[in-house]
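Removed: one protein chain of the complex. Kept in place: all other protein chains.
To keep things simple, chains are lettered A, B, C and D as they appear, and every chain counts its residues starting from 1.
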Amino acid sequence: MNISFFFEVLIGGLLSGVMYALVAIGFVLIYKASGVFNFAQGAMVFFAALTCVGIMDKFGLSLWLAIPATMVAMIILGLAIERVVLRPLVNQPEIALFMATIGLAFFIEGLAQLLWGSQVHKLELPIEDVPLQYLLDNFNIIVSQFDVIAAAICGVMVIVLALLFAKTKVGRALRAVADDHQAALAVGIPLQRIWAVLWAVAGLVAMVAGLLWGARNGVQFALTFIALKALPVLILGGFTSVPGAIVGGLIIGASEKLAEVYIGPLVGGGIEGWFPYVLALLFLLVRPEGLFGEKIIRRI
Amino acid sequence: MTTLHAVPSIQPAPQPYLSVNNIEVIYDHVILVLKGVSLQVPQGKIVALLGANGAGKSTTLKTISTLLRGERGDVTKGEVQFKGERIDQLTPNELVKRGLSQVMEGRHCFGHLTIEENLLTGAYTRSLSRAELREALDKVYHYFPRLKERRASQAGYTSGGEQQMCAIGRALMAKPSMILLDEPSMGIAPQIVDEIFGIVKDLNTKENVSFLLAEQNTMVALRYADFGYILENGRVVMEGAADELANNEDVKEFYLGMSGAGRKSFRDMKFYRRRKRWLA
Amino acid sequence: QVTEQFVALPSYRVGPYAAGGSGFYGGIIDYFNLVNANGGINGVKVSWEECETEYNPSRGVECYERLKTKNGGATMVEPLSTGIAYGILDRIPQDKVPMTTLGYGRSDAANGKVFPYVFPLISDYWSQAAAMIKYLGDKDGGVAKLKGKKIVHLYHDSAFGKEPLPVLEALAAQHGFELIKIPVAPPGSEQQSQWLQIRQAKPDHVILWGWGVMNSVAIKTAQRNGFPREKILGVWWAGSEEDTVPSGDAAKGYTAMSFNTPGNYPVLDEIRKKIYSGGKGNLADQSRIGSVYHMRGVTAGILFVEAMRTAQDKFGKGKPVTGEQLRWGLENLNIDEARQKAIGALNMFPPVKTSCDDHEGSGAVKVQQWDGKKWNAITPNWIVGDKALVRKLVEESSNKYAAEKKITPACMK
Amino acid sequence: MIMNEPDMHFGSARKTGPVILDLQNISLSFGGVKALTNISFDVRQHEIRAIIGPNGAGKSSMLNVINGVYRPQQGEIIYRGQHRKNMDCYQAAKSGIARTFQNIALFKGMTVLDNIMTGRNLKMKSNFLLQALYWGPARREEIEHRKKAEAIIDFLEIQHIRKTPVGRLPYGLQKRVELGRALAAEPEILLLDEPMAGMNVEEKQDMCRFILDVNDQFGTTIVLIEHDMGVVMDISDRVVVLDYGKKIGDGTPDEVRGNQDVINAYLGSH
Partner (left out) sequence: MFYREAGQFKTSYETDGQILPIRQDRIALFATLAVALLALPLISSPYMLSAILIPFLIFALAALGLNILTGYAGQLSLGTAAFMAVGAFASYNFMARLPGIPVLLAFALGGLCAAMVGIAFGLPSLRIRGFYLAASTLATQFFVVWCLTKIPWLTGHSSSGVITAQKMEILGYAFDTPARKYVLVLGVVAFMALLAKNMLRSNVGRSWMAVRDMDVAAEVIGFRLMRTKLLAFAVSSFYCGVAGALYAFAYLGTVEPEAYNLDLSFRILFMIIIGGVGSILGSFLGAAFIVLLPVFLNILAHGLALPTSVASNLELMTFGALIIFFLIVEPHGLARLWQIGKEKLRLWPFPH
């Protein structure tokens, strides 16, 4: 076995994992705030990226103006979602809320394409997606500088959000809301406001993910599918943990790439579609709440 | 129970703190639960809301605190006023800020949070300094020493009674001026029940907190309350000063379990009002 | 009384493949509009109706069933989806509605004896695979030079990506090159491991058999792994602006197959002039006129109209033909260069001549390269691969189908 | 149908049988929390055995140990002469232990009748294919058990809510339904965790009546947790008192009432 190739795969995997984590964080935010699995996160990623390039195309704005404009759009979207979808659904079973987010996903996908068309676009960030020359020259290992920067951005986001949850009273209130909407309302937690803020934040996180993924893969409908890549990350890390998202991302990214390269050829390849899920599943058998998820209380 | 009829009502203090006027509530579009309930709580008083299972006590309290919306219940008639302001359209958060807190029936602690975190969420609407928070916590711990012992456990893993204390303590953390208490004594050991009512009386006299108290333990409730309403099948069937109610023959018989000769033994129930036997 | 020639277009303009769908159907409709603006086919106007399928087989079938009876009955259908084509495969002979599958679907449907109503016009997947190998061989100085070389087949792990395997494997055995098959799990938005494998294998060529997001991601990932794009040869569903534009500069030098010659043609100018200037164009964005998908759609439109014309020539001019008659028209197409010139599409696509045995009618393709702005043809002539081999496979496979379905292969009148 | 003559000589004269359930030195802890420390007591056949104690004393945990929801770290359970380290839920149910829960654990989406029918599941034998066809034995069995369930519904006087989903019922009725579900299993030992919490006196009287009737007519042994001392002292034969996971008293109601430890820890000076 070629050891430098092994490392190349490993590092590539870890960095892809960070990209997954970027999307997974958005899920975690919403899950923590409402106990809801937000299926529309992928659609929001798509919406954000498409809005950004759409603004640049239609109004000829530069990227640096388009980004703030997109932020505004995402915040409005978040607030609107709270007002129209979530507020009437307070205290409904989680499954109903989950379904509502599926409906939301459709709506957002349609809206995005109605506004900006179904064309695919390129999105150029001022970071080039080329191998780091230093590593390539000295170790013959390929690491894209784009990925490294994405990893840094992701790291910052994780730290900020983790602190927000751990250290502030809002963080505590969010956990309360996820446990019991009714009781949270009863103690005076302004559920609606918190949700609105959180969805707006999730929108911004989606925007970051959308810009990075959009620059990587082009801005197109398929951005909605990266949610599927983020899911195993989420289950492995635990739905409720921001650091879990990143750790889960690293594990999933690395093992999926290693599996595809080393196991794939033995079984006909193309296993990346299910391998992360199976891995996460096996892991759950040992820890049903994921790595850092909150323990599920079952008691009578 | 057709023997119960409203006794001539005695109007409580003229300026009610909380007043519920002729509300009608429907669950799920079809189940009519409250059929025109009116009641008043004067400032600084303890009012007990009594009645059999399913009479609509909890529903009344949830209507006041606007938590009904989350349970597919609709208020189809009537209005609720607190401090002279209509509150039916406010959010619970705004109510808590105005000083109206509810302790829900059936505990409803945040299972994944520790007891202390549960209590802290209670203070969400108040912006307190660390020291003030500490003080508020200590006060609750003073009332419920058991909570102090268990402060670091996740509420989901504490005993039923501990959760009940936690729920009450959590409401106290908001420093309300009016508390809706739904069955505070449920699942609580007798001497703690006394303590809880002691606390109620304490807050009432020292801090002028008003209470609306839904309670099954009629004996205790009437001992501490100033005024009482009896609800049956979604209607107020009787109301009056607490001591009057306590001396009413019907109330004695049906709510206090006393017959002419004093308290009946529960063992005698075996022969009392036996309607049917179990078919083998 | 039916006065128009009605075509069913189960199209898709939302979902992951919307970009391709809108370009392709836009092209067909633009050309139909042009024909109608010019007075129709011997006075017969073409009419059509769209129905959104989202590229979903089940919805596609419903659309087909709905459209087939409209306006006196559809006389032709084009679903642009292999899945939908499968779903209506059994229905079309019963309904007598010919189906065209331009450059997709079952390759063995080229055998009109077994599939009388299916027309994989111009070129199908097997012809394409054979042509690709021919091209790669020629590039290296003749197919004999392929011996000992390594060719990676990087494919969408689905029926679509697996379709060319029989041809590629047969050719690998024949010419002695090593075929490395690397599947990509759909939709293919992550390909780091595949490209690392490719980098390690150091192949001479990479065939990119992708669709949708897989293509732009492949090109991007090749760049991040330092693999030269010139060595990548995409299929024609990986060779449109939609596949290269999102990859930005990374796509420069990338090559792909096509059954059109990129460029401008009189027919496109006419469409601009007569249709778009009047605001009746189907594309929202005029700059897409003449793009790969649009041109492919225009080509499809030309073939349909020519088939209608051919059928009218036989069954009576000036009135719409039935599905059965149109089937005959499709089976007896003969669009040579002179005819292309008359249409204003000389060399836009290869000459097409169909017959009962050959519902494909050509099998010729070109290779184009992306220069960062647009596609340019890099093979001056049309390329045709090993036709005999493809034919043999078509016979084998279609006869197996005929046996399963208890069909006796025969030409229709 | 047996109509027992009301048993006129209760109290000291009540006929209790031999020990049916014997708990020896049970200890249970969760992480650092010692829920039960070295607790031993026994339950005789046909008696009503109450467990009382302050909140968090370990009463519910004790019931959970008896029917196998919790596994004690130490101790032994002797049930009908068999020694066990711990019980397993299914085994416990199978061998005739049924219970109700402190936090009502009904199946919220099902009707009252269905909830009670679930209590009979261990008695139902036909396999699911027969049930799918609703044919022959399955049909007969279903009807036969339905009769039993109806008898319980009659007994508990909840005919009018038979078809109501339990989620919609008020708390007190839910408690009654839960008792019905436990009774449906025709248990030998019935464990009741605060069956009368949240009820008014009248309802408590009804509940007492049901409990006494069951105890009386079927000889069902009852282990009962309750905070209402009136009820406990009136209807139980013997009482165990727990405090902080330790046993601080055991005996007849009168003995317990007089025990100074119990007064200090629990009863207070009433």
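The criterion applied here is as follows: a contact is a pair of C-beta atoms (placed from the backbone, for glycine too) under 8 Å apart; a residue touches a chain by one contact, two chains touch by 3 or more.
Remember, it's a predicted structure, so these values are computed and weren't measured experimentally.
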Partners of the unshown chain among those that are drawn: A, B, C, D
Where the complex has a chain not shown, which of C:Lys145, C:Lys162, C:Lys274 or C:Lys387 is the residue touching it? C:Lys162
Looking at the full complex, which residue from D:Arg49, D:Arg99 or D:His227 touches the chain that isn't shown here? D:Arg99
Checked against the full complex, the residue among D:Lys59, D:Arg181, D:Arg209 or D:Arg238 that touches the missing chain is D:Arg181
Of A:Glu8, A:Glu82 or A:Glu109, which one is in contact with the hidden chain? A:Glu109
Even though one chain is not shown, chain B touches it at residues 26, 28-30, 32
Contacts of chain D with the absent chain, listed as residue ranges: 67-69, 89-90, 92-94, 98-99, 101, 105-110, 114, 117-119, 121-122, 124, 126, 128, 131-134, 138-139, 142-143, 146-147, 150, 181, 185
Can you list where chain C touches the absent chain? 11-14, 18, 22, 25, 49-52, 54, 56-59, 61-66, 68-69, 82-83, 86-87, 89-91, 106, 157-160, 162-163, 165-166, 185-186, 284, 397, 401, 404-406
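Keep in mind that, in the parts below, only the chains that are shown with their structure count from here on.
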What is the minimum number of touch steps required to go from chain B to chain C? 2
What are the mutual neighbours of chain A and chain B in this structure? D
Comparing chain centres built from Cα atoms against the global Cα centre, which chain wins on proximity? A
Between the pairs B-D and A-D, the one where more C-beta pairs touch: B-D
Provide the C-alpha centroid distance between chain B and chain D, rounded to the nearest whole angstrom. 28
Per-residue multi-chain contacts in chain B, two or more chains: 157
Sites on chain A at which at least two other chains make contact: none
Spell out the part of chain A that touches chain B in their complex, as residue ranges. 90-91, 169, 172-173, 175-176, 178-193, 294-295, 297, 299
Residue numbers of chain C touching chain A in their complex, please. 13-19, 22, 157, 181-187, 189-190, 192-194, 196-197, 199-200, 212-213, 216-217, 220, 223-226, 242, 245-248, 250, 284-285, 288
Could you pull out which chain A residues touch chain D in their complex? 300
